[in-house]
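A single protein chain has been removed from this complex, and every other one stays in its place.
Right after this comes chain A.
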Amino acid sequence: MVEWVRVRADMPPGHVRTPVYLRGKTGWVERHLGPFPNPEALAYGHDGTPTPLMRIRFTMSEIWGTDTAHPDDTVDAEIYAHWLENIEQPHAP
């Protein structure tokens, strides 16, 4: 079953591993990678409690709009769980 997720649209200051161009975008879990130390905490000398990391797949049309040249091409990126919100299904195009 496809797990749909939306990347949080927040813009917090500091060391953040979630690319800005993917924030607020909807994709699906390509694979689960397991827990990894949270780099946003490690960067400031904290323990970095292990946090689930997932590879999320986005379509070009979701990221760049439906008039993009090749809407069905995809971008995969690793996103930490605390940046993701579960959603039931993607928003209508």
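Everything below uses one rule, namely that a contact is a pair of C-beta atoms (placed from the backbone, for glycine too) under 8 Å apart; a residue touches a chain by one contact, two chains touch by 3 or more; residues count from 1.
Rule of thumb we're sticking to: contacts and distances are computed from a predicted model.
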item: Complex member absent from the view - protein name from UniProt, among "[Citrate [pro-3S]-lyase] ligase", "Nitrile hydratase subunit alpha", "ABC transporter substrate-binding protein" or "CoA-transferase"; value: "Nitrile hydratase subunit alpha"
item: Missing-partner contacts on chain A, residue numbers; value: 17-19, 21-22, 33, 36, 39, 53, 55, 63-64, 69-70, 72-80
